[in-house]
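The complex appears here minus one protein chain, its other protein chains still in place.
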Amino acid sequence: MDVNVLKKNIARFLREDIGSGDLTSEATLPEDQVGIAEFIAKGSFVVCGMETVAPLVFKTQNEAIEITHTKKDKSLASPGDILLTAKGPVLDLLKAERLALNLVQHLCGIATFTSRFVNEVKPLPVKILDTRKTTPGLRILEKYAVRVGGGHNHRFNLADGILIKDNHIQACGSIKAAVARMREKIPHTMKIEVEATTMEQVRECLSCSVDIIMLDNMEPARMREAVKLAGGRALLEASGGINLDNVRGVAETGVDYISIGALTHSAPACDISMRLQDI
Amino acid sequence: MDVNVLKKNIARFLREDIGSGDLTSEATLPEDQVGIAEFIAKGSFVVCGMETVAPLVFKTQNEAIEITHTKKDKSLASPGDILLTAKGPVLDLLKAERLALNLVQHLCGIATFTSRFVNEVKPLPVKILDTRKTTPGLRILEKYAVRVGGGHNHRFNLADGILIKDNHIQACGSIKAAVARMREKIPHTMKIEVEATTMEQVRECLSCSVDIIMLDNMEPARMREAVKLAGGRALLEASGGINLDNVRGVAETGVDYISIGALTHSAPACDISMRLQDI
Amino acid sequence: MDVNVLKKNIARFLREDIGSGDLTSEATLPEDQVGIAEFIAKGSFVVCGMETVAPLVFKTQNEAIEITHTKKDKSLASPGDILLTAKGPVLDLLKAERLALNLVQHLCGIATFTSRFVNEVKPLPVKILDTRKTTPGLRILEKYAVRVGGGHNHRFNLADGILIKDNHIQACGSIKAAVARMREKIPHTMKIEVEATTMEQVRECLSCSVDIIMLDNMEPARMREAVKLAGGRALLEASGGINLDNVRGVAETGVDYISIGALTHSAPACDISMRLQDI
Amino acid sequence: MDVNVLKKNIARFLREDIGSGDLTSEATLPEDQVGIAEFIAKGSFVVCGMETVAPLVFKTQNEAIEITHTKKDKSLASPGDILLTAKGPVLDLLKAERLALNLVQHLCGIATFTSRFVNEVKPLPVKILDTRKTTPGLRILEKYAVRVGGGHNHRFNLADGILIKDNHIQACGSIKAAVARMREKIPHTMKIEVEATTMEQVRECLSCSVDIIMLDNMEPARMREAVKLAGGRALLEASGGINLDNVRGVAETGVDYISIGALTHSAPACDISMRLQDI
Amino acid sequence: MDVNVLKKNIARFLREDIGSGDLTSEATLPEDQVGIAEFIAKGSFVVCGMETVAPLVFKTQNEAIEITHTKKDKSLASPGDILLTAKGPVLDLLKAERLALNLVQHLCGIATFTSRFVNEVKPLPVKILDTRKTTPGLRILEKYAVRVGGGHNHRFNLADGILIKDNHIQACGSIKAAVARMREKIPHTMKIEVEATTMEQVRECLSCSVDIIMLDNMEPARMREAVKLAGGRALLEASGGINLDNVRGVAETGVDYISIGALTHSAPACDISMRLQDI
Partner (left out) sequence: MDVNVLKKNIARFLREDIGSGDLTSEATLPEDQVGIAEFIAKGSFVVCGMETVAPLVFKTQNEAIEITHTKKDKSLASPGDILLTAKGPVLDLLKAERLALNLVQHLCGIATFTSRFVNEVKPLPVKILDTRKTTPGLRILEKYAVRVGGGHNHRFNLADGILIKDNHIQACGSIKAAVARMREKIPHTMKIEVEATTMEQVRECLSCSVDIIMLDNMEPARMREAVKLAGGRALLEASGGINLDNVRGVAETGVDYISIGALTHSAPACDISMRLQDI
């Protein structure tokens, strides 16, 4: 996660929330008052965004704000924990407050939700993956939160990973033809993943040595069969309709990866508040 | 919701998802193939984003894509319903697919979640409001989704609404002093809202004729008391810790508005898929 | 006025004026020479832009420039007064000179012109307002200059204030219908203003409790009648064709506000020059 | 004036004025109503901005708006003249109205003010020039308006014209040294202009063959002397403190150019209004 | 190569070349004259950029320009060949001319230079690769030109390919440790490439099953040895100091890929001119 990539987005988010200025605070607070703001956990969750994201929000609003304490990402927060302390002009602390909270509450939510899936499949050697079902504009951050929660990332965008789906197969005539066309065109640094919905397709994938087979919406029994069939010749990724109730069963089939869109599109936010003290 | 305001964001979101190109599709699909894509509902929910947002995603990717059918925003979708039909180059339909789905699944989620709160308080004359706890970068869209779900919008940003909170009160010495300072500085077109946590504060608000009093984290019994005390001299807004289980109780206290952050930060996504047909 | 909102515009303005570089200065001045620049008043006027705007221009050109003296905004300048002192690389002082002067001469012009209207109506309890007739790209700054001159701001843009005009009334059938439709849709934090050109319309406005009535191009006699009719039930704003010659008469009708487009679109610039000293 | 250069600025100006949407119009007007808008002159002035600028504002708001009539730039408008007719969605006509009017009222103001200076010096062979004292962000447009008013443009920015002033001369030791250094470094396509405040400096300029001499704040008598001295060996430009009262006198000295900052920084706006008709 | 990704860059490039307008053409050509422009080959080379890039330049300048003929990318041009025909306003054809030529001359240069390397190693089963040594701002286009010339692309940026170099190895203590750390963190869709400078390192790479080994600045004899050692267990990429004189020798060692920075940083431009005809 490159800091400079984030900065531009955060500046834009601040403008969205502040508009032409914080009318209430600018009218009621002395312009040069300095204060200390603390982020307080109002529940138990996996911490995410305190080390880089929230500090960057404050610093983008005003570089003079100092971050004097942050709880480590990946650590566990309990109600009442102080997650971050920032010191600077009160006006700027208040202008940055809402964006900083909106971001970290969302990221902690994703990290926490991910960690529940990760815990559910322990100690099996399977990895929990995210998908491209992320919030528009927040992909880098959300994929970071998945890692913080113990998950792993699938491809970042359409240009840095190959995933041959039924439309592509249909257009080329067969999996074999599609894979051959890909091999000719893509960088040699990339693996080829193919989506399979039947055992026949799994077989065709194996016969042309694809690197990864995505088992799309298969029953666990079928996945187990695919694992046996592959025998280590390809990585297997389960995908489709997986939730906290059925993830253990999927993991026990022996697949290498389980990808879950809900990690990023349906994780509820964690509750964090900002407390301000004068100094 | 101004279309031009959205266009720039959608172009940026497309770049986030597509990167330098869709390697898989560009390698496997004929460049000039035209197809028809349909959005299919996989559950029951309030439709949002089909009239303006999804079409704009497709058109931003390629202006030549035609939208030949859309289900009205605010209508109800049942599993299997066709929500939108788009016709154009298959390559561009696929490039726009993920972003369009990510957006409408999120917006339908918010509209649907909002409608549940709205239904819960019917037929009481109270209005359900959103907050500034929105997803960074998506505020305009999310506030639109709240309206589609039957809710109403609170202020859009710090510059277009006044909300005097405890920090401002403290800095000015009293609610009265803070309100006086605001009256001197803000446009006369704006109302003044003050956050109150005690009955004493409610009384102070009424004594200096604030337009709206936000009852922050009060017990329903207290709210009822505040409603009585105000007697129509100010609008009352309940806020803090309100969910589907307790919203009815809050509504019955007689407050005019109930604001709920979860509408925008914790609504689960709705399930929609895209089906592609050649032509 | 949020500093970060200004920075982006100032950077763009600098590029407009500098292009790919200051060919003359880069060829003739030693690259690392440091100097002191002073802004000198060449007339009498209300100071505006010295505390925030001009310093930001210099700092955007080169953060190493130090601002060692500024005359307070709202104070009065006399010919010869030193309004600002900046110290830094001469090359950057010269590159920032023209933009800084263009901005402050314009802002001092608006503040000074506004103050003439404000003085004209003293000590009546009426407030002088600006309009949306601002210079494209400079609205935040110009509205700030109006405040510095003792005036007040009307709405900032179409999204943060409601103003129902004849087109809207016509489309809805009546003022009453238009107001009802607005009440249903807008945030409860917003007041409703309606433009009225006849006494009948003023009456209709009062009957549906609009917050503000704009008396559009009315004769003073009519305004006086409207003030009496309203009796404090709505705020009254006079608008249209008001200048330094007739503003006193308008103020004496008892209206609460007088809005004047000329404050921002026709204020002549004040004369300020920059004097450079080596050190 | 390149159209693509304008488009980006106009889009930004529209966002400044519209914010997240036109709340009043969006709530009261039917979304798909089409109408005709006319710009009406409320005074006599030189027309500027009707051919390119105003149409571009409407088209940037919505490409579907058709411009069916425009009065030619440079023509003279009389009260009541229809300057432009636009047809399209009423919602978009209203959103574009304020920006389009703000721009053309300003540009007509500059063209008209310029034309007064031009008329004042007729039929002498002197040209009226603008300066870099333009409104930040509007330079291209304002310089266009000067040409429409019969004036001519000085350099556009610091990179496309050479103007050696006293600071540069001082740093190099003499005009001669400064000119020599410029000759070594600048493109051969550029002329060299030097600011002179004394006859001695004029002589030094002539001795090193500068192309243009700016006579800075000189008395007409001195200018006359400089004209004689130069005898056609350099172009002469009068500058500093020139207004409608003294411009004729300056012109009669025989200088080739007269540059006037007030053309762009102090021209009062012309009055134009928009009238909307349903169809 | 996604068209929308290019558009923004091309618009910026046009502004770089045109500035505030084409003074010469705007002053001398009738505004509405329509003409036909033809791109003519002045040498023999591999065509690149005629199908997408040059048309996009013309269309970005003015959408009304029609492209009526283009020679296919990858085809061979001979002196005098017409490579592209565009029809539209002469003013816009001339404004787009320089940028369109600068781009296609550069891209044809890269495609042609690449094809010389590709021909040199025929019919060996080795692939010619580019590197990240591209011209800043033009990477997508240059990598496209490499493919047009018969070459293949290495990773696009630091985020879409793994390449472990000596700094990384040193920091982790060993290749093995570095690879293990990568495996834990990167998406499973990515291969791991490691740079090796000695046979010992090649062995270590093979022992921990890296996907690709980059043989950095090795002698052909060593490469041959590495090929033998690898025995197909990893892909081998030769890199460093390879030119037209030695590429055949490298290819004959049996490596799978040869990466060459000069393809993009040192290809001489091809000569193409634009001929304009009135109609």
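Order of writing sets the chain letters: A, B, C, D and E. Residues in each chain are counted from 1.
Assume a contact is a pair of C-beta atoms (placed from the backbone, for glycine too) under 8 Å apart; a residue touches a chain by one contact, two chains touch by 3 or more.
Keep in mind the model is a prediction, meaning the values are calculated, not measured.
*Asks:* So there's a chain missing from this view; which of the remaining chains does it actually touch?
*Replies:* Per the contact definition above, the missing chain touches A, C, D, E.
*Asks:* Which residue from D:Gly80, D:Pro187 or D:Gly232 sits in contact with the chain not drawn here?
*Replies:* In the complete complex, the chain left out is touched by residue D:Pro187.
*Asks:* Among E:Lys7, E:Lys74, E:Arg132 or E:Arg224, which residue is in contact with the omitted chain in the full complex?
*Replies:* Answering carefully, the residue with contact to the hidden chain is E:Arg132.
*Asks:* Thinking of the whole complex, not just what is shown, which of E:Arg181, E:Arg203 or E:Arg248 touches the missing chain?
*Replies:* With E:Arg181, E:Arg203 or E:Arg248 as choices, the missing chain is touched by E:Arg181.
*Asks:* Extract the touching residues of chain E with respect to the undisplayed chain.
*Replies:* So the residues of chain E touching the missing chain come out as 9, 12-13, 16-30, 33, 90, 94-95, 98-99, 101-103, 105-106, 109, 132-139, 156-165, 167-168, 170-172, 178, 181-182, 184-186, 190, 262, 265-266, 268-269, 276, 278.
*Asks:* Hey, which chain A residues sit against the chain that's not shown?
*Replies:* Residues in contact with the chain left out: 1-5, 140, 156, 160.
*Asks:* Which chain C residues touch the hidden chain?
*Replies:* Interface with the chain not displayed, on the chain C side: 11, 14-15, 18-22, 26, 60-62, 95.
Here is the rule we go by: only the chains that are shown with their structure count from here on.
*Asks:* If you check the contacts of chain B and chain D, which chains show up for both?
*Replies:* C, E
*Asks:* Chain C-chain D contact: same residues or different, taking over half shared as same?
*Replies:* At the contact between chain C and chain D, which are copies of one sequence, the residues are largely the same (over half shared).
*Asks:* Starting from the mean Cα coordinates of chain B and chain C, work out the distance between those two points in Å.
*Replies:* 32
*Asks:* So the centre of each chain is just the mean of its C-alpha atoms; given that, what is the distance between chain A and chain B in Å?
*Replies:* 22
*Asks:* Compute the distance, rounded to whole Å, between the mean C-alpha positions of chain B and chain E.
*Replies:* Each chain reduced to its C-alpha mean, chain B and chain E end up 45 Å apart.
*Asks:* Could you tell me which residues belong to chain B and also touch two or more other chains?
*Replies:* Each of 18-22, 26, 95, 156, 159-163, 185, 190 in chain B touches at least two other chains.
*Asks:* Assign the assembly's chain-to-chain touch graph to one of these shapes: line, ring, star, complete, other.
*Replies:* other
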